[in-house]
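Only one protein chain is missing; all other protein chains are in place.
Naming follows writing order (A and B), and every chain is counted from residue 1.
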Amino acid sequence: MSSDVLLSVKDISIFSEDRQCNIVDTISFDVMEGSIHSIIGPNGAGKSTIGYAIMGIYHPCSGKIFFEGENISDLTITERAKRGITLAWQTPARFDGLSVYDYIGVGVKDKNLIEQRVAEALEIVNLNPDIYLKRKVDANLSGGERKRIELASVIAMRPKLVILDEAEAGMDLIVLESFMDIFNKIKELRMTILIITHREDIGMVSDNSTLIWDGKVLANGSFRDIMVLYCQKAGLKKICSRTLFNQFDESVDKIIEEETRENKI
Amino acid sequence: MSERSDSSEILNSLEKYDLDISDYLPSHSGPKLVLNFNKITTVSEVEGIILKGREIENGIIADIVIKEGTVFEDPIHLCFGVNKETGLQEIFPRIIAEDNSSVTLQAHCSFPNAKNLTHKMFGHIYVGKNCKFVYNETHYHGEQNGATVAPVSYVYVGENSYFENNFFLTQGTIGRMKIQIDIYAFKDSRINSNVKAFGKNSLDSIHVRDAVFLEGENARSIIKMKAAAIGGGEVMMFGITEGNAANTTGHVDCTEIVKDRGSRCRAIPLIRATDESCHITHEASLGKVDSAQLNALMARGLDEDEATDLIIKNML
Partner (left out) sequence: MKENTKYNMHRFIGKQIIDEIQPWFEFSTSLPWDERSPPWVFDNKVRRQILVILSESPLTFEEIIERVLFKPAPLIITKEEYEPKIIYQWDKRTIENHLFNLEWYGLVRKNFDKYEINFPIINKEQLDDVENYVIKFAENWVKVIEESKEEILNKYQGLHKNTPIMDIIIEKIIEKLWETLKKKGLVPNEPNLKHLWGEQLRKTKFNEWVLKNFK
């Protein structure tokens, strides 16, 4: 992870369509180049909204977004994609007649590399290219397959910043286990990852995190610190008590007690 | 221009939709009927299939009979083309597939030079019991919007048979086209009807009526109509399904994309039931490309036009 800020979100606010309330309010955080950054929060906190705003699908009514030092707030989705930002959708669209090969290859700039990149990407997400290349990105794919193809399409594109919007949703347990490998491979390809998730076991791969609560940033910091605060806020007794990995099997009360003793909270 | 070179030009136009024309040349062993305007240039029968044509002033009358029990792997080719710029061509085909037969009919209507050319077709297809009948019709109307084309087909599908209809007009211009296909489905039969059309400029207009009447118990059908109207083109689609027998199931799906100022599309899915145990459904979506699809492709670096073109191309 370098010390350069790749993405900087400064005080963005987004109103609801009827302008009755803020979906997100003065959100600010930085994403370091080469890092994995997670946006954590409960359902409805505004996490996906932030991701869509960075991609250019939603337009903030105030605030700015900087990418590689450039103010991209007024750029279109396509312009942001060409600068190296892309998004893997929580519920990926299905396309009538479009092959997996064509969909994954659409983001590859060098047309001579399409075949190679598509095959590599499918292997990274554990899909057999011989089987999947000819299939269509339509209703005949299961939800899990569609999600994996979505991940493959961002991998093949080799963007500078990948926004993964609840990438784990719809995935089976076997694939979830291999998520760590997928994230590591994406990092090896020198992409910066912004994970949007409400699952702590996914977020724990991140170097830094932002906790969103009721549309506001509650804290920016390390994932562990964020999780303590999250659990405290949510009234949870244990962090990650139901995770697959069992790495954070600590009592929140105990952490808070310790940290209070150390005057950290 | 000789008859043979007339036919060659029509056959060459088939390359516009990525077909290997050697499939249609006389050396190909499958059964075929090749027509240039009102001249039958090739008739080639095989065992189990009777092909008979009679030339009339502006076209032909043709009988095609597939005898009982005939199972044919190679498609039967019907090539109805007109090399001229103007004129009227009328085709009256009657196709009878007897019980227990299995066949694919590949029909091509090619008018590569049409400037003011009219093509009318009034045909009947009778499919017996326990058959599999696939009817593929591809059209190419040249690049000058000069064709007026009106095919009308009545199809009867016997008990326990499968009928598939694929009508494609996605290459070149359309001109003016009005298609009607009415299918009557008997007991336990299955119907799969697909229509794809692409109106590319303000001189293109296509009206399609695709109707399935479910007349026998347990008959099932699906009608899928997909179209795109760009550059001022017009598309209108009627998808009709009527359930008149017990336990019939039918679905009509119309999807149309409209792009550019002046383009118009209309879809009217009409579903009717006269039996209490029918289950007939419809869905239709018109207008611009689905924004979720557009956003997904734009997030990979395509601009809106490129994304729309890709979606339309793959949909059709």
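Keep this in mind: a residue touches a chain if its C-beta (ideal position, glycine included) is under 8 Å from a C-beta of that chain, and two chains touch if they have at least 3 such contacts.
None of these values were measured; they are calculated from a predicted model.
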| item | value |
| --- | --- |
| Which displayed chains the hidden chain touches across the whole complex | B |
| Selected residue (touches chain absent from view) among B:P112, B:G216 or B:G233 | B:G216 |
| Which of B:T104, B:N136, B:N194 or B:N244 contacts the chain that the document leaves out | B:N244 |
| Residue of B:H124, B:H207 or B:K313 in touch with the missing chain, whole complex considered | B:H124 |
| Interface with the unshown chain - residue positions in chain B | 50, 52-54, 61, 63, 65, 67-68, 92, 94, 96, 98-99, 124, 126, 128, 154, 156, 158, 182, 184, 186-187, 211, 213, 215-217, 240, 242, 244-246, 270, 272, 274-275 |
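Please note the rule applied: only the chains that are shown with their structure count from here on.
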| item | value |
| --- | --- |
| Centre distance in Å when chain A and chain B are each reduced to the mean of their C-alpha atoms | 46 |
| Complex contact set, residues of chain A against chain B | 55, 57, 76-78, 81-82, 86-87, 89, 91-93, 95-99, 102, 106-107, 109, 153, 157 |
| Residues on chain B engaged by chain A in the complex (per definition of touch) | 226, 255, 290, 292-293, 295-304, 310-311, 314-316 |
